[in-house]
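For this view, one protein chain was removed and the others were kept in their places.
Order of writing sets the labels: A and B. Residues in every chain begin at 1.
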Amino acid sequence: MKITDKVIASIDKKLERFDPLWQADHGKGGLRSRYYDKTGIAKWREWRGVKDTLYDYSQWLNNIVSMVQMVASAPIPCLKGFWEYRWMGSYLGTFCFIDRLYEGYRGYELRIAHMNMHAIVQSLTKKIALVLANDKRLGGGPLSDRMIPVDEVLPPLFLKGFKDLIPIPLQTLPEFIICDIDQHIEPYYIDVAESYGLPADVCSRCAAETGVAIDDAFPIFGKAFLTTNMPCNASESTSMFQRRRIGLPDNPVTLAMIHNEPGAHPYSTQELKNAIAFIEKEYGVKYDWDEMFRYAKEMNEQNTIELEKWDYFKTPYSALSGIAETLYRLYSWASANGQDPYFTRNDRKVIKIMRKAYEEKYEPFGGRTRHRAFLWGPSAVYYTDFPTWTQNCWGITIVLNMDSTMGHNMISTDDPEQAIQDLACFSEKAVMRHHAVGGWDNVNAVWEWARNFNCDMVLFNDNVACKGMNGVHALMEEQARDLGFHFVFIEHDLEDSRTISRQDMRKCVNDYMQIVLGEKPVDPTLVEFDDSDAY
Amino acid sequence: MKDLKHLIYFEDLLQEAQNELVNQAVSEGKYALGYNCYYIPEPLLNLPGCFSSRLRAPRCTSTDVANYYMTTRNCPYARSILERAIEGGYNYLSALFGAESCATMERAEEHFALLKPVKHEGFFTTIIDPPMKGDANNLEYYKAQLKMKVVDELAKHLGVDVSEEAMRKAIEDHNVISRVITEIGDFRKLPNPPITGYEFHVIQLVSEVCPHELILPYLEETLEELKTREPEPKFPFRARVALVGSEVDDPEFTKLIESCGAMVVADRYCFGSFPSREQIEIFPGESAFDAICRHYLHTNQCARFMDGMKIDQRHREVKRLVDEFSADGVIYENMKFCEFWSYEKVLASHIFVNELGIPCCTIEKEYALGAVGQLRTRFQAFIESLEIKNIQGGK
Partner (left out) sequence: MKNKKIKKLERKLKREAFCKSKKLRKFMIFKWLLKATGKLLVIGLVFFVSTFALYMFNGENKLIYYVIRPLLNKHYDSQVRDRKI
């Protein structure tokens, strides 16, 4: 082994000039040096040293295998799907996406990042294959009428009590995840909605959903549709268009908006019960609590591990941070939501690595972290790798973000009445709901979170169309001043990259770091660059 | 037509939220209870010793301070209310009963609690979580919210009598004023009404912003006056329209439409009489509070409701108004940055035009009447199209 290590070390030494991190440290380039201008396409992949490059390569192969499996499991529907749906074409940008997310990652953080990403890739590819294979528009399949289209923001865990039914978040594939991958796809659908008179100042995520509905680009499956009021006003409104287009009996699951009051929970609990009764009626099946408990155990374990992760996040020795944490938590909670045991197994492996890294006092990103930031507010979907950029450019580690603090209460696994109440509490704190809406105390909780996680900085995602967040602008700024946090508004337009580009978002941080803090960038090549034509 | 005796007086009352009658009631020891939204039932704010004051910000053209707090990318109504509060325009209020009817409204109401702009001793703010569907579960939640954040708070902070008898009396009083307003409004159904849409708008607004007890005699007098008022020899407008949509509390907007040639015969918008001036009926065995909650849940036309039944109800209600008031078309407006009504407008105008055969003109407006030239052009073009349709339809 020693000989191998010596050989590897000598190769690394010889090739270190190709390592963009070394280049940035020595003023000979950086992470951006290897890109074609505007396109976001790299001339070559990042050289991370022998071990990390081979590891990254192996994970690239691993992800390809998942994709091949996807196509192999349903070749004709997949091809038909690519032909029929514009959004399917954008999934081809997945590898570019993964490369962007994990630029500059090495060692433990690279490993955990890829483990998390593969969990997402294997789940998503299976979901795509399942949906396309049973899409009635493409010919349907044996499971078409056993799938329940559910609004993507409604946590589907409570539906796992229907043993033979498969809840599928309807908008995730054509509207949400795909915007992470390709910043240019949702503007198309937003334009469709606006061509029918929808104003441009509404939330772009919901405008995009409306556009997908109008453009008849939702896959068709199921016998009844569950919509929701979550997280906010625009989501409620867009469901009016979707229910019309989908044309199935629908039941809006309207959980309490001011959800942090005791009086809200009985109401939300009843809403879930009503939703269950609705599905029972429409699908002619009975709810099975034992089946539900099976998945609740998975979610409980995932949340238990998540809470342990938080302890490590509070230290400088967390091998998981930034987008590797954010995207995984978002997908595993909002989409998988306890339904897939793969995520539990993944979490067990990840926490082992995190414990090891902590014991070794391993500082991720080569110890280049200068600031610890809490990311608050709804993140720009078209700039998923923003945390990676803040890390690499300015040494700002995103320790945790708002959506990672979603429902983490334990769910009873033996008492149905307690379980449904726990599920209501759990579901109320879904994506963008824990803090962006539902009362001042929720949104003002950011300072407590930032303090608890030893952050000196709060980056505030300022979705220019989010009425809830716009409404607390000055109060947030004043609080930051009073409490002594570095505070930066990151303006964005959620899913419309044309209004505020990625470069505009970077400028918000650049201006603060250069003008207010007078700091020099860790990697100067990342300060200003054009990625307007990138995915 | 001969001017209505009290019209100028009513117009004066609308120039300030803290008008003459409000001052009179406050000086008599009554509690002024502010609210923004139909989700807060008026009768609950008109219990003994209280009067309801639906908040407006007349002549508010600049919202600089509110913009600082809430940015310019939010509903101008909510910002104007906050601006007026900071300016001291609501210092007569004893409480604000808010509703999370939309995210912006909630944030504006939270600023009332956090910044404390209302300099009135003991002033407090509560915000209910309103229902989003018309079903039994939402009704129960609505009742629980109103009980906890309106009724109990009135009793606790202000010692208001919230008994069954007091609520029944409040309902009775509400029904009286509603009957008067409805009777006045029904004149608009006539082929040549003795009242204009603008005049009705003024009358409806004063009934919402002034203490009912004090404004009622004037309204009753106006009703009697209308019964004998001679209309114009010939219907002076080229078309009849229903004005539908979100927040409209400025009668000048109605005046603008009417100056373009269309009479506003029905007012289905926030601050309008549909809903708000229906009779509240207490069913046998029902408490007054339950009746109020049931009534307000059922009649509420807010675009926030997202179940199919309420969505369809909104469209049916407009159709009903178009038919009953013989409207030629609908002007569908929404306040700029209003998400609910922006979406609703797109859907509803599609349904009206393509499914119900009702001509529809959609516009977006600011809180303070601006861009008058553009609006005028839109209205004139729409009215002309209605005229042509009438001529071609042989109406």
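Everything below uses one rule, namely that a contact is a pair of C-beta atoms (placed from the backbone, for glycine too) under 8 Å apart; a residue touches a chain by one contact, two chains touch by 3 or more.
Note that the structure is predicted; figures quoted are calculated from it, not measured.
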| item | value |
| --- | --- |
| Options A:9, A:68 or A:92, residue touching the unrepresented chain | A:92 |
| Touch criterion as defined above, residue of A:221, A:241 or A:312 at the omitted chain | A:241 |
| On chain A, residues whose C-beta touches the chain left out of the figure | 39, 41-45, 57, 60-61, 82-83, 86, 89, 92-93, 95-96, 99, 192, 196, 214-217, 241, 244-245, 535 |
| Contacts of chain B with the absent chain, listed as residue ranges | 346-347, 350 |
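The rule we apply is simple: only the chains that are shown with their structure count from here on.
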| item | value |
| --- | --- |
| Approximate Å spacing (C-alpha centroids) for the pair chain A, chain B | 41 |
| Touching residues on chain A, where the partner in the complex is chain B | 196-199, 201-203, 206, 210, 227, 229, 232-234, 236-241, 243-244, 250, 252, 254, 256-258, 261, 263-264, 267, 270-271, 274, 437-440, 464-468, 470-475 |
| Sites on chain B touched by chain A in the complex | 68-71, 73-75, 78, 100, 102-104, 106-108, 110-111, 113-114, 127, 129, 131-133, 135, 137-138, 140-141, 144-145, 148, 303-304, 306-308, 311, 336-337, 339-340, 342-347, 349-350, 362, 364 |
